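This report refers to the structure that appears directly beneath it.
Removed from the display is one protein chain of the complex; every other protein chain stays in position.
For reference, chains read A and B in written order, and residue numbers begin at 1 within each chain.
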Amino acid sequence: MSVLLSVDQVTKRFGGLAALEDVSLTVEAGEIYGLIGPNGAGKTTLFNCMTGLYTVTSGAVRLAGAEVQALKPHQIVKRGFARTFQNIRLFANMSALENVMVGRHPRTHATVLGAVLRCRKTRAEEAGIREHAHELLRYVGLGGKSRGLASHLSYGDQRRLEIARALATEPKLLALDEPVAGMNPNERQQMGELFRKLREGGVTLLLIEHDVKLVMGLCDRVAVLDYGRKIAEGPAEEVRRDPAVIAAYLGGEA
Amino acid sequence: MLDSLRRRPRLAFALLAVLLAALPFIMGFGLGNSWVRVLDFVLLYVLLAIGLNIVVGYAGLLDLGYIAFYALGAYVYAWLASPHFGLHLPFWAVLPIGAAVAGLFGVLLGAPTLRLRGDYLAIVTLGFGEIIRIFMNNLNAPFNLTNGPQGMNLIDPVSVAGLSFGKSLHLFGMKLPPTYLYYYLFLAFTLLAILVAFRLQDSRIGRAWAAIREDEVAAAAMGINTRNMKLLAFAMGATFGGLAGGLFAAFQGFISPESFTLWESILVLCMIVLGGMGNIPGVILGAVLLTMIPEALRYIGDLQRATLGHIVVDPSDLRMLLFGVALVAMMLFRPAGLLPSRQRKREFAAEDGVAEQEQASLYDAKA
Partner (left out) sequence: MDIFLQQLVNGLVLGSIYALVALGYTMVYGILELINFAHGEVTMIGAMVALSVIGVLMGAAPDLPGVMVVLAGILVAIPACMALAFGIEKIAYRPLRKAPRLAPLITAIGVSIILQNLAMLIWGRQYVSFPPLLPTIRFEFLGAHISLLQIAIVVLAVTIMAGLWLLVEKSRLGRAMRATAQSKEVAQLMGVNVDRVISATFIIGAAIAAIAGVMVSAYYGLAHYYMGFMLGLKAFSAAVLGGIGNIAGAMLGGLLLGVIEALGAGYIGDITGGFLGSHYQDVFAFFVLILVLVFRPSGLLGERVANRA
């Protein structure tokens, strides 16, 4: 397998406070990679550094070999790396369908002139966007809810919609920030199935998760962050037995 | 009646076209020719409001110096088609130049400021509007560029294929004064602007603007270059403003800095807020109402004179006061405007939209 994403000695400081210290990890194409750690361990900060929302203090992030840490979020999306947010950030006052249609933005090309003249190419593209968005909604299980307002969807559906929207950008790598937080076991189960389906469809997944059971059952490999440092990385089963991890994180629950 | 028209859009369209074509005659005969002039201004303001709506309504950027772009368009027109510099270029050349200059200034102003938070943009644009006005007021010395507070006059009227809009046209035994001719010219531009705005709204670009308005970070995470898209909205609004300014200069034949005060910017903003931000029919309604109301207010002056013998409160003094009250009241009681857009309505009244959504999903299940 080839390396899709590599984080190389990334440090992120806010003022004097180091949120990430020398973190390195690699995600290989085709795997489901889990990022776990206690609250405040720096997981979301790492996500933000990888997706261009934060600039790293030092270190490098490489996507398919090319450095991306200096790029803007939209450029990183364009290179095939999409994400969702821990505190769902949908376009609340747009319909579910419109939300996903926005996600097609980086893969479509209509300019102002094209939009105004509504030439054949633009019309075809627009129809394609709509079609693709409908398809994605069905794919994540929101087929009948395309016209409803995003903010009126149930919590679980909003998470699904956010995934559909991210998928619309055609990512090779999809980063999900606590995608099953607040869901009941049944919903978690269904989400797990969706993740496997995504992987089979060729999308590499990177997830931040609190639910250790889900992570262990789903992820090929796992990295554990604690106080901004990586304390373990490897296959789920190995990591689970790592004494450092048990002390830092699993110890509380196991 | 309305319902049957809704079922026959073609007929409704034809009726609307006839009405728009006949409107100056109806107004002219019914209320007097001065009302045709009012009608011309209504169209200019609709044009302005549609331009500003792209910035404020679509992209959610508060631009308080919009009138500066209108001023730029007007002054460029005056420089290139008046005795001031002895240049008399044709209007089809001058108008695009004016619009382009305004658009360019929009980019120059927007590029550094659009990465900042929205309310800073409001203040910077407001400052920009004042700067432009101060320069126009003072650039008569040492080199007379703007003729200062006196303004510039004898600006060339629009002239198409030898037909000058500055003179009455005799057609089939009818005399069409310039105000009628400009009505049709402005109508053409306004309809074009409406078409452009509608099509943009319903496109990849319009969705990107809406996404930025909703949540800028999420928009960036969807691969939208937020800075460029905001700049695009800002520049497009400015271009519309410049275009309207050029038309204004040709129509009036005279411009001075007095026409381009901050209050004009606020007036156009009021139109959008009152009518319904982001919704074109609402914006048109707002522009029509706010242009007509001051005219109607004149009657309050007559009424005072008739009943009280003299004027106690000058109606033109009341005008701005009423606008201020309208702005506050609209925001407090009907923030989405008189004719809200689908989206804005939801935005401001997220609670009572549940029924609507249920209906929508029923519809979806059927489809």
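As a working rule, a residue touches a chain if its C-beta (ideal position, glycine included) is under 8 Å from a C-beta of that chain, and two chains touch if they have at least 3 such contacts.
This structure is a prediction, so every number in the text was calculated from the model and none was measured.
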Checklist outcome for this item: Of B:134, B:174 or B:296, the residue that touches the missing chain is B:134
Item to check | Absent-chain contact - pick from B:93, B:188, B:296 or B:328 | outcome: B:328
Checklist entry - Pick from A:53, A:71 or A:133: which residue touches the chain that isn't shown? => result A:53
Next on the checklist: Tell me which of B:142, B:162 or B:309 is the one touching the absent chain.
Outcome noted: B:142
Item to check | Of B:76, B:269 or B:290, the residue in touch with the unshown chain | outcome: B:269
Item to check | In chain B, positions touching the absent partner | outcome: 56, 60, 62, 64, 112-113, 115-120, 122-124, 126-128, 130-131, 134-135, 138, 141-143, 216-217, 262-263, 266, 269, 273, 277, 313, 317-318, 320-321, 323-328, 331-332, 335, 347-348
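Definition applied: only the chains that are shown with their structure count from here on.
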Item to check | Centre distance in Å when chain A and chain B are each reduced to the mean of their C-alpha atoms | outcome: 42
Checklist outcome for this item: Note: in the complex, chain A contacts chain B through residues 51-53, 72-74, 77-78, 82-83, 85, 89-95, 98, 101-108, 110-112, 115-116, 118, 122, 125-126, 129, 144-149, 151-152, 165-166, 168-169
Item to check | Complex interface listing, chain B residues touching chain A | outcome: 195-196, 199-200, 203-208, 210-211, 214-215, 217-226, 232, 236, 343-344, 346-347, 350, 353-354, 357, 360-361, 363-365
